[in-house]
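Missing here is one protein chain; the remaining ones are kept as they sit in the complex.
And then chain A:
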């Protein structure tokens, strides 16, 4: 199975910083604990405003969300990732991400693409001028492209590898079970294991 390493789609300009996971997936929906059925959860409280950007007809079908600083801060909530994916997003572009959110997103194959804030600003302006502007994210070349512009994007190697080669992480780890057992017995002999009880 080959995993796509490039994505092109239309974008939603979400002019907000510090979008926390309580907005992505308000706590009252967290009990819906399976990765489906999340469609109406994303930004549930903001969406009650008819002018909210995600409600606009021109942004229906968009797959790239463009936000400001520190996207995905707050609770460790994988439902925040499912909420974005259920709403059709494949990529979030922002000028910074909460660490736990970024990890959770990567686990579930949602791309978190970090760029300089002026690139975010430019992208906001361009998409507001032309909501159907195609935006391309290419993981292998680490470029974000729109119109003629191309910008480098930041994504650490380990995250990138997990995105382009998802696989069964647990099976990969269990392939090292001999190392895990050896580690465990070395700790027991040091008396360390006792303290974990």
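Here is the rule we use: a contact is a pair of C-beta atoms (placed from the backbone, for glycine too) under 8 Å apart; a residue touches a chain by one contact, two chains touch by 3 or more; residues count from 1.
The rule is simple: contacts and distances are computed from a predicted model.
Remark: of the listed names "3-isopropylmalate dehydratase", "Succinate dehydrogenase / fumarate reductase iron-sulfur subunit", "Sulfite oxidase-like oxidoreductase" or "FAD binding domain-containing protein", the one matching the undisplayed chain in UniProt is "3-isopropylmalate dehydratase". For chain A, the residues in touch with the chain missing from this view are 15-18, 20, 22-23, 26-28, 30-35, 45, 68-70, 73-78, 81, 96-100, 103-104, 107-108, 121, 156-158, 161, 169-170, 172-174, 176-177, 179-180, 183-184, 187, 191-192, 195-197.
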